[in-house]
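Before anything else, here's the structure in question.
One chain of protein is taken out of this complex; the other chains stay put.
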Amino acid sequence: MLTFILRRLAFLVPMLLVVTFVIFALILLLPGDPVFAILGDAATPAQIAELRQKLHLDQPIIVQYLVWLKSVLTGDFGRSLRTSELVSDMLLTRIPVTVELSLLSLVVSCAVGIPAGVIAAVRRNQWPDLVFSTASLAGIAMPYFWTGILLMMLFSVHLRWLPPSGYIPLFQDPLMSLKLMIMPALTVGLPLSAVIMRQTRNSMVQVLSQDYIRTAEARGVSPMGVLFLHALRNALIPVVTVIGLQIGSLIGGSVVAETMFSLPGLGRMVIEGIFQRDFAPVQAAMLIIVIGVLLANLLTDLSYAVLDKRVKI
Amino acid sequence: MTSIVQETSARRRPISQLGLAARRFRQHTLGKIGLAIMLVAIAGAVMAPLVAPYNPEAIDYASILSPPSSTYLLGTDEIGRDLLSRLLYGGQVSLAIVAGAISIALVAGSVIGLTAGVLGGRIDDVIMRVMDGLLAFPMLIFALAIVAVLGPNLANAMIAIGVVNTPEFARLVRGQTLSIREQEFVQAATALGASVPRIMFKHIWPSLAGNVVVYAALRACSALITESSLAFLGLGVSPPTPTWGQMLSTALQYPEAWWIGVFPGLAIFFTALSFNFVGDGIRDAMDAKINT
């Protein structure tokens, strides 16, 4: 198990190099010279040369990258041009919001997707299957933001059950915080539940047709026992993989949801940075997001190994 | 891990089976429905100047935010423009971006995948590590960042969405190339001294082109959603050019005007769904083996 984890971690290194280089290189694509942006047009040649040297802009790109990577590795992401706030401090307040939203979305998607998938599989080709399968088909083509708009129109405007947007930290006012999180979590979680439902249904159908399930039934295990003790555990293995593959999409959805519902998370940090042309926070937030995705993938692999004893490691 | 050799169904399919595939597609209900919706969406966009009841920019101050009526079939927006006309014109931009982006991803991804698969060895390793790295980015965020640095306009939206979809195409093409490469007719070409590009495009590409086209149709679904998300977040083509995603962003400010929130969403939803259905239909008709 330890060597498995180590090997997976070693595999992450080239990926991280690629990812960090791309994030770094995005800034190079920006039109305009950052020196002029900082000093303004009135700068003297001496000032320009000095700042160039200070920012390592006179060095080859690969050196600039390594300098940047070194500072990033020590947790130094620079300061926001806009607010002069340390980007690392911004991250500390933003990360919990996105983590909370992502986890809640995950809960929503599993809470909806897995039972729906099980029911569809058990009532295969009957009306519950038809309803859930159609809904899941539709879920593939649902843009996150449209789900969000429809939820908002329904729950805030027509029913007036939920406040339209805003954020309160969980520990400050747990009830209000969760209330504000319901719609964003549904926005992100529902489209994801479509994918989970489809996979649960398919693998459940497959598992239920296998011999050991029939054997368990024949031994007199109760139908519910068969379903939950035997079938579901095995059917969930591919579901876990699918969830892992959807983490990127889930975080993409979080960007949309955070923007729509004014949640101060990482995604909103990216969007705000882009609109204010303040790219240090954008880079930092993107890096954290990608690392989050990579770690989630790693966790998926590990849980896969734990769930499925057949995967020899 | 031992590499899994993928069976390519394209292998022995002679040309005349194209007709057979067309026949099978015609028996594919969802495929037909998808094709019909897709054609309606494309026709609406192409013929917008002919069928749109109003100029999409025409402002009617007398009927701002008016609900659907016989005058304005789908209602008007916050400055009194006809929603139906804007939807028809909006399709032009959205569909053009999707078509451009998928073309970019298809061409770039195929060339990259073919190169990696045919050359193999260290080059393959490096290329695929880079692709894996790019795949670690959530697609929307990656596209956002690219549009942010290049600037929001039609061409850059195509490039951004094209780039973020490229690694997936590259991975598919590379995987299939690896198995086709081992076929004897490719070895025969190598033995004849065929150049690498010749082997890539004349011998390997025709065998996987069908699968790539299916994949393109399936990816078009997510490309449309990415495009409308960019527009929704304010990083699409600049106003006043209407796009579906952009129209929906105004729905946030006027949530009481349900028609603004519903109709553009339905347009995106059904068009995206139609790409998916068409892709599924072609896949089943060709009996291609692609996992989505």
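A few comments on the model shown:
Read from first to last, the chains carry the letters A and B; within each, the first residue is number 1.
Keep this in mind: contacts are C-beta pairs under 8 Å (C-beta built on N, C-alpha and C of every residue); 3 or more make two chains touch, one makes a residue touch a chain.
In the analysis below, contacts and distances are computed from a predicted model.
Per its UniProt entry, the chain excluded from the display bears the name "Oligopeptide/dipeptide ABC transporter ATP-binding protein", taken from "Oligopeptide/dipeptide ABC transporter ATP-binding protein", "Molybdopterin synthase catalytic subunit", "STAS domain-containing protein" or "Fumarate reductase iron-sulfur subunit".
Among B:53, B:151, B:206 or B:240, only B:206 touches the chain left out of the display.
For the options B:154, B:189, B:213 or B:266, the residue in contact with the chain missing from this view is B:189. Not every partner is drawn; the one left out touches chain B at residues 1-2, 11-16, 183-185, 187-195, 198, 202-203, 206-207.
Going forward, only the chains that are shown with their structure count from here on.
Centre-to-centre separation of chain A and chain B, using mean CA positions: 22 Å. Residue ranges on chain A touching chain B, taken from their complex, read 14-19, 22-23, 26-27, 29-31, 137-138, 140-146, 149-150, 152-153, 156-157, 164, 248-249, 251-253, 255-256, 259-260, 267, 270-271, 274-275, 282, 286, 289-290, 293-294, 297. The part of chain B that touches chain A in the complex is made up of residues 129-130, 132-141, 144-146, 148-151, 221, 225, 228-229, 232-235, 245, 248-249, 251-252, 255-256, 258, 261-262, 265, 268-270, 272-273, 276.
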